[in-house]
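Every protein chain of the complex appears in place save one, which is left out.
The block that comes next holds subunit A.
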Amino acid sequence: MSNEHAHAPAHDDDEHNPHLAHHFDTMGQQTASAKLGMWLFLATEILMFSGLFLAYFILRMFYPEMVLEAHEHLSKWAGGINTVVLLTSSYTMALGVRSIQLGDVKKLRLMLVLTILCGCIFMVVKYFEYSAKFQHGMLPGKYYTAHLHGYEIDGLPHIFFGVYFMMTGLHGIHVAIGLAIMLWMFVRAGRGEFGAKNYVAIENTGLYWHLVDLIWIFLFPLLYLVK
C-alpha cells in the first residue's frame, strides 16, 4: 500500500492486497495481530463468566440440597436439545471457516446461514424455557413467587434462580450478539470482501461462536443435569 515497501522482493504480492492496512507489513502479520486480539478478548470473556460459575459453585457448596431440588425444575430435554443445536452450529461455523480458507465464498455463506439458523433455534427453545419459568414465578430475588404457584422449594431458590438467569441470560446475550455478527459477516461475504487470503474476520467470528459453545458445554451439565 505504501511506497516504503518499494524495496520488497518481487514475489511479494501483499503490497497490492487491498485488505492490507498500511500499518502492517504483511497479510500474515495483520492476521496474527487480529487473532491475538481476539484471543485476548476471549480471555476476558472467560474471566467474566468464571465469576458466575464460582457463584454457582459457592451456592452449591453451602446449599447442596436446595440446588438439587431447584434444578429438578429445569427441563433436561430443552437443555439437551439446545446442547445438540449449539454443537451443530459450532460444526457448521468451523466448516464455514474451512470453506473460506479454500476460497469458497458461496459455501461460506451457506454455512453462515446454517449457523444462524441453529442459533435462532437455540433462542426459540430458550424463549419457551424462560416463559415457563416466568409463569411459575421461578424468578430471581424479590421477584420469586413460585411458592404462590404451588412449588415448595426449601432453602434459597430465589438465589438459585438468580444464578440461573444471570448465567443463561448472559450466555443468551452472547448468542444474540453472535447472530448479529454472523449476519454482518454474511452481508460482507456477499460484497466479496473475503477470500482465501483474507478471512480473519470470519475466523474471529468463529472463535467467538465457539467460545459461546464452550460456555454452554459447562452450563448445561451444571445447571440441568448434575445431581
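Note that a residue touches a chain if its C-beta (ideal position, glycine included) is under 8 Å from a C-beta of that chain, and two chains touch if they have at least 3 such contacts; residues count from 1.
Throughout what follows, contacts and distances are computed from a predicted model.
One chain of this complex is left out of the view, and of "Phosphate transport system ATP-binding protein", "Beta-ketoacyl synthase chain length factor", "Cytochrome C oxidase subunit IV family protein" or "PRC-barrel domain-containing protein", the protein name its UniProt record gives is "Cytochrome C oxidase subunit IV family protein". Residue in contact with the omitted chain (choice from A:Ala78, A:Leu95, A:Ala132 or A:Ala176): A:Leu95. The omitted chain makes contact with just one of the residues A:Ile58, A:Val124 or A:Ala180: A:Ile58.
Contact between subunit A and the unshown chain involves residues 4-5, 7-9, 11-12, 14, 25-29, 31-32, 35-36, 39-40, 42-43, 46-47, 50-51, 53-54, 57-58, 61-63, 76, 80, 83-84, 87-88, 90-91, 93-95, 98, 101-102, 154-156, 159, 197, 203, 206-207, 210-211, 213-214, 217-218, 220-222, 224-227.
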